[in-house]
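Heads up, one of the protein chains got dropped from this complex, but the rest are sitting where they should.
For clarity, chains are labelled A and B in written order, and residue numbers in each chain start from 1.
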Amino acid sequence: MSSPLPDSANPFAPRPTPARRLEGAVSWIFRIATYFVLACGLSIFATIFWKGSATVFRAEFPFVNTAFFTQAPETLYVFEWQGEKREMGDKEFRVFREAEAAKAAAEGRPAPVIRADSYAHSAGGIFPNVVGTVLLVVGSMTIALTLGVCAAIYLSEYARDTAAVRLIRLAILNLAGVPSIVFGLFGFGMFVIFFDWNVSLLAGWFTLAFMVLPVIITASEESLKAVPKGFREGSLALGATKWQTIRKNVLPYALPGILTSSILGIARVAGETAPIMFTAAFVISDRLPWQVEKFSDMFFQGVMALPYHIYVVSSKIPQNEYTERMQYGTAFVFLFTVGLIALTSILLRNKLRGRYKW
Amino acid sequence: MPPTDASPPPAANIAESGSARPFEIRRVRTRFLGLTLDECIQGFFGGNAFVAVIILALITVFLFREGFKFFPLNQDNLRIYRAAGLEYVQHLRGLDESHLALNRYLQDVRLRGLQAMQVEGVPAAEIKARLAPFDAWTNAFGDAIDPVRGLAGEMGDLSVAAKEAYQQNEDYKVARDQFLAAGKTAEAQAIEIKEVDFAANAAVLRGLLPAAREAAAGASAVIEAQLAALPVFPVAELQPRLARFAELGREYLATYPAALAGMEAWKYDQPVSGLEAFQAFIFGRQWTTASFWQDWYGIVPLFTGSLLISLIALVIAVPFGVGAAIYVNQISTPREQRLIKPTIEFISAIPSVVLGFFGIAILGETLRRLSGWEGLSWLPGFPYAERLNALTAGCLLALIAVPTIFTLAEDAINNVPRAFKEASFALGATKLQTTLRIIIPAALSGIISAVLLGLGRVIGETMVVLLCAGNRIAIPDFGLGLSVVTQPVHTMTGIIAQEMGEVVRGSIHYRALFCVGIVLFLIALVINFLAQKIVRRYKVSVG
Partner (left out) sequence: MDSTATASVPRSRPLATPPASSAGAERGATLIDIKDLDFYYGAKQALFDINLQIPDKRVTAFIGPSGCGKSTLLRCLNRMNDLIDGTSVKRGAIKIRNVDIYGRDVDPIELRKRVGMVFQKSNPFPKSIYENITYGLRIQGVKNKTRLDEVVEKSLRGAALWDEVKDRLHESGLGLSGGQQQRLCIARTIAVEPEVILMDEPCSALDPIATAKVEELIHELKKQFTIIIVTHSMQQAARCSDQTAFFYMGKLIEFDATHNIFMNPKNPQTEAYVSGRFG
């Protein structure tokens, strides 16, 4: 050693060099950036939950606003009556007006003129919207899962590196990048116009199913690939056919993974607005989906859907204290549901990842 | 699996070995249409997989099927524009419109002056008096265009009338054909069709050219005189703006000869080529629909709007997304990782319509208030008045892009071989040095493709831009520098969502929207292609 150190000095002791300080500072910048993103996302949740909970919850039993969940959207009327401010939904308001008119007629004076401000979609509830969304999700996920899981089985179990398979993979990759509004246009052009299904559940199902298909295929294939090769070889070496092997020794072990990842697909399907805007969604529909003359009509009717309702109430109706309640309430319910689905999927997947280690 | 053959095995082969239990490995499998059961199953699954290809093909087919007829329709649209003389008159109208823009400039200067004086506490009457010479001058400037405007209106009425007559005829023809197809000859004959005589109309319009010249000459003389005699503005700070105005005015005057030459060169029967119709869409700077004058379907304002918003979103999202990826992968503790990764995934699950609602309800107003805060006035474009603009939409889109960029970039960083990192540490590099000099460069192509896919996500996003971008169809004024971000814009995705529900099926407008869809589709494919190409190269380089 050319520069002998005093005995007491530890040559490996950390020294506060500029490089070290810089590192500390940069780490903090990254840390702040990361947590800023989290804070932004969570603050959106928090705001909508906070403002929406006023509509959704009630202080007394049963603690939720049952009317909000069981009624259809209505126009809200706000008016002054005998010196006090009254708010009424459309139906209630009509009854009230007629009752007053009858009362007035009985007393022999002219029917009172009620000057009311009206706010569209600001009274009642969101029951038909919830129903519509559920129907859309169930139908499109059924189609997407059937197609997607079968496609994934082919890609993972049968496909060899041929031109056709490469084409399929390329198509899936590109399909995943197609904007949702383009799916909407396509669905409109094909199902609504060419097949003449009009704006209908069926058109929405297929449009949404096609949109979510790449997600399902990719996720399912990943789950199938995670099943060890030994299961397949072991089964084949015992004289099982390929299909027996897949059915008995691959699919059962891949299924939890497939379903978990598909839940994320549900969140996507439930959350999309653009594809259903002109294929399946109605701004307002007087009947519930099952109030049809014959069963098959059910599939050829448009429905009200939560995301489209949010779009309508937030873009077409000015914001004020009366309209705000329904807007935040709907957003709350919607965000809460989609969030819950996504959370379930994420948690389940993390759990599965830990459990299956063959 | 190779197919087994159908021919039944000869019985003799089996017994040959003399074993009590024959070595029976040949068999005939039941076949449907010449396929064994296993092959049928494989075919079934393969067919399902092929659906992806079919869907992609169908998307292409249906977009083009509905969209491609736009070009012949637009060609016709442009042909009528020319034949009916709208193109001819537009030159004069253009002079009027530019003049109007100059007037607005003057009004803006006046307003600023007025506010400045109010701030100083000058009494209202005094302000009026001080502004009087400027107002007189402004009025004279404004009136200068009147002869041109009058003539343009007169000629415009002629050409619009010709155009409308033509369109009515076209409708009649369609009705007549429908009657004929339905076998109702009598009704068909009852429809009277008078072909529009574009030539006669053109002759009348041409006859007015000398008058147009005269009017233009008169207007330009007055304007020139006015520009030569600029008034002194009562607020000295704003005087440079007047000087700038004189400059603009001279530029405006310089357009007169070109406009007149354009009128001179007009040939009502010059055919419009298909290429022109195509260019009018791709390079068209106007998207005007349901106009009494002329509908234009030019994608440029929508495209620039989409681009502007996407750029804003990426400028915000890339540092945060990549930064978070580096942090989670290199710096954070495993416990933090388990918290951050699911949360970011969770953010990606927020439906875009909810984000859009959040933008309308809260973020737009918050940002606008923030822009009015003095401490931030140094930022370009601050303060601004429009609650919904490119910035609001861009901020929300950034939140959509961050999870995409984060996940893919984190994957890319994770894929950098451990050996690289260890080698660097073994040489005494700090964590930061290793990250910046070894890991980021090695993961760079992965990160770039992550950013590209983030761009694809953002440019295709509909609900947020529809709700929050302000929906003003105009090319953002990039001349304003960075403050362009606070302008309201419209986007390709937004216009489809907004107008698709209201258009007549099969109309030119309807088909134009499908063409916008085609452009979006192609952009998505190109972005995907580039991202894949970059990733593939990256895989080779790492080994």
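In the analysis below, contacts are C-beta pairs under 8 Å (C-beta built on N, C-alpha and C of every residue); 3 or more make two chains touch, one makes a residue touch a chain.
Nothing here was measured: the structure is a model prediction, and the numbers come from that model.
Novice: So one chain is hidden, and I want to know which residue out of A:E80, A:E98, A:D117 or A:E233 touches that hidden chain in the complete assembly.
Specialist: A:E233
Novice: If you put the missing chain back, which residues of subunit B would it touch?
Specialist: 1-2, 4-9, 11, 13-29
Novice: When the complex is taken as a whole, what residues of subunit A touch the one chain not shown?
Specialist: Answer for subunit A: residues 160-161, 228, 230-241, 244, 248-249, 253, 358 touch the chain left out.
Just so we're on the same page, only the chains that are shown with their structure count from here on.
Novice: Calculate how many whole Å lie between the centre of subunit A and the centre of subunit B, each centre taken as the average of the chain's C-alpha atoms.
Specialist: 26
Novice: Show which residues of subunit B lie in contact with subunit A when the two form their complex.
Specialist: 1, 37-38, 41-42, 44-46, 48-53, 55-56, 58-59, 62-63, 65-66, 319-321, 323-324, 326-328, 331-332, 338, 340, 342-347, 349-358, 360-362, 399, 402, 406, 430-433, 453, 456, 459-463, 466-467, 493, 496-497, 500-501, 505, 513-514, 517, 520-521, 524-525, 527-529, 532
Novice: Okay, in this complex, where on subunit A does subunit B touch?
Specialist: 19-20, 22-23, 26-27, 29-31, 33-34, 36-38, 40-42, 44-45, 47-48, 146-147, 150-155, 157-159, 164-165, 167-168, 171-186, 188-190, 193-194, 210, 213-214, 217, 241-243, 264, 267, 270-274, 277-278, 307-308, 310-311, 314-315, 319, 324, 327-328, 331, 334-335, 338-339, 341-343, 346-347, 350
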